[in-house]
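Sharing a structure, written as C-alpha cells. Questions coming.
The other protein chains are all here in position, but one chain of the complex has been omitted.
Labels run A, B and C following the written order; every chain starts at residue 1.
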Amino acid sequence: MHLIVENLTCVRGGRTLFADLSFRLASGESLRLQGPNGSGKTSLLRILAGFLELDSGTVRVDGVENDADIGEQCHYVGHLNGVKSTLTVGENLEFWCSYLPGTEINTALDRFALGDLQDIPAGMLSAGQRRRLGLARLLVADRPIWFLDEPTVSLDTGSCRIFAELVEAHIGAGGMVIAATHVPLGVEFQKSITLGKMAGADQ
Amino acid sequence: MFGLGPHYGFIFASYAIVAFVLAGMIVWIAWDGRTQRRLLAELEAQGVTRRSKRHGSASADPDAVFSGSDK
Amino acid sequence: MKEFMSLVRRDLLLSWREGGAIGTALGFYLIVVAILPLGLGPDLNLLSRIAPGVLWVALLLAALLSVDRIFHNDYEDGTLEALALGPLPLEAITAAKCLAHWISTGIPLTLTAPVLGLLLNLDAQAFAVLVLTMLVGTPAVSFIGAIGAALTLGLRRGGLLLSLLVLPLYIPILIFGVSSVSAVISGPSSFTASFLILCALSMASIVLAPLACAAALKLNLQ
Partner (left out) sequence: MQKYANPTRFMKIADAVLPWLTTATVILFVAGLYLTSVAPPDYEQGHTVKIMFIHVPSAWLAMMCYTIIAASSVGSLIWRHPLADVSAKTAVPIGVAFTFLALVTGSLWGKPMWGTYWVWDARLTSVLVLFFLYLGLMALWQAIEDPSRAGRSAAILAIVGFVNVPIIKFSVDWWSTLHQPASVVKMSGPAIHSSILIPLLVMAAAFTCLFFVLHLRAMQNEILRRRVMAMRLLQVERAANVEAGAPAE
C-alpha cells in the first residue's frame, strides 16, 4: 500500500504555505514534518486526512482493496482529543468501537493504562489522562495510516515512552505514520520534510 | 397643490426617500472606490509591488488572494 | 446502518446526561407561553383564538435555542473531526444528529404543548390536532435549524446570528402548522390541505437539509 502525494500546493489566506510538494510513502515507513510554527505542518496533515481542500496537486492511496478514500484508512490525532466529558472512559471507547468500527476496547484501555478509570466520566480526568483516552482511539480501530499532530502534548514521560513503542509497533506491522512534532517522539523516522521559511518553499 | 390631488404629500415623500437612498448609494460607492484607490496608491508608493517580481520568495501575489478564496 | 444508530444512541445518551439543554428549552417554552396572557390581558376568547399561533411561535423559538447544540459541542472537543473520518458521509452524520435532536428536544416540546394549551384556553378538540401537527412539524424545525447551526459553527456570537438566519426559513412551517390547527377550531381552510403541506415541508427538509449542512460542515471543518 502506498500514499502518493504529487505537487501539492496550499494557499492559506493569501499566503502560499508550500508549493509543488511531492512525496511517496510505502507501508512500514514513517515521515516527520519539521518546520517553525505556522509553516503549514497542520494544514498539510489536514489536507492529507481530507479535511482541507487542496489548491492543486493530488493525494491518493493505491493498493487498497475497496478503494475507500483516505478518510476511512486513517486516524487523525489533532490538538483536540475528541473526548466527550459527560461520557465515561469506557463509553467513549465503546462508541468509537461501534462507530469506526473497531474490534474491542480492552487492548486500547490496557496499553494506555486506562483500565481502572473505565467507569469514571471523562470530564473528571486530568489533561494527560484525557490525552491518553484520545490516543486510545488509534488502537480501537485498526487503520493503516496515522496522521499525528503534536501527539505527545500534555503526556508525561512514561506515557510518551508507551506511545513511542506503539508507534514503532504500528510501523513494524506495516502501518504508515506521518507526524508533525517539535518534541522528539523517541521514534527514528525514515523520512523527513521541512516546511516553511527556513528551507525556502521554492523546492 | 401642484395638481397632484389630496395625497401629494405621499407622492413627494416616496420620491424623496427613493432619491435620497439611491443618491446615498451612489455617493457611498464612489467614495469607497476613491479610498481604495488612494490606499492602493499609498501602498504601491511604499514599494509593496503588486506583481512580486522578486524570485522565489513565497510572498503572496495580491491576486493570489483570489485563488485563496477559491478553496 | 449500525454506525448511524450508534451515533443516534450516543447523541441521545449525551443529551440525557446534559439534561440542562432540554430543560432550558422546555423552561423557555413554558415562560414564553405564560407571559403572553400577562401582556395581552386575560380575555379568554381572545386567548383561545390566538392559542395555536402562540404555541407554535413559542415552540419555534424554544427549539431555536437548543439547535446550535447539535454541532457545537462535538466541534469544540474535536469529536466532529473524528466522526467525519468514520464510515458515514457528512450527510448521514448530520441526519443522525438531527434525528437525535428531534427525539431529545422536538418530542418533549411537543408533549408539553397541550399542557400549555390549557393556559391559553385552547379549544378541546384542537389538542389532538395540535400534538399531531407539532409531531410532524418539529423534524423540519430540527433539520432546518441544523443548517443554521452548521453555518454559524465556530463564530463568536453564533447563537444570535443563528436565529436571524433560521427564523425566516421557519415561516412556512409556522404558517401551515398554525393554519392546520386553527382549521379544526374555526378557520375557513380545510385541515387536510395545510396538514399535508406541513408533512411535505418536513419530508423535504429531512431530505434536503443534510446536503446543505454537509456543505457547511465541510467548510467549517477546515
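By definition in this document, a contact is a pair of C-beta atoms (placed from the backbone, for glycine too) under 8 Å apart; a residue touches a chain by one contact, two chains touch by 3 or more.
Fair warning: this is a prediction, and the values are worked out from it, not measured in the lab.
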| item | value |
| --- | --- |
| Residue touching the undisplayed chain, where the options are C:A128, C:L155 or C:V207 | C:L155 |
| Missing-partner contacts on chain B, residue numbers | 3-8, 10-11, 13-15, 17-18, 21-22, 25-26, 29-30, 32-33, 36-37, 39-40, 43-44, 46, 48, 50, 52, 54, 57, 59-71 |
| Touching residues on chain C - with respect to the absent chain | 147, 151-152, 155, 157-158, 161, 164-165, 167-169, 171-172, 175-176, 179, 187-189, 194, 197, 201, 208, 212, 215-216, 219-220, 222 |
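Criterion: only the chains that are shown with their structure count from here on.
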| item | value |
| --- | --- |
| Between chain B and chain C, centroid-to-centroid distance (C-alpha), Å | 40 |
| Interchain centroid distance [CA atoms averaged], chain A/chain C, Å | 37 |
| Sequence positions of chain C contacting 2 or more other chains | 222 |
| Residues of chain B touching at least two other chains | 71 |
| Interface residues, chain C side, partner chain A - complex | 2-3, 6-7, 10, 13-14, 17-18, 73, 76-79, 81-87, 218, 221-222 |
| Complex contacts: residues of chain A adjacent to chain C | 46, 49-53, 71-72, 74-76, 78-87, 91, 95-96, 98-101, 134, 137 |
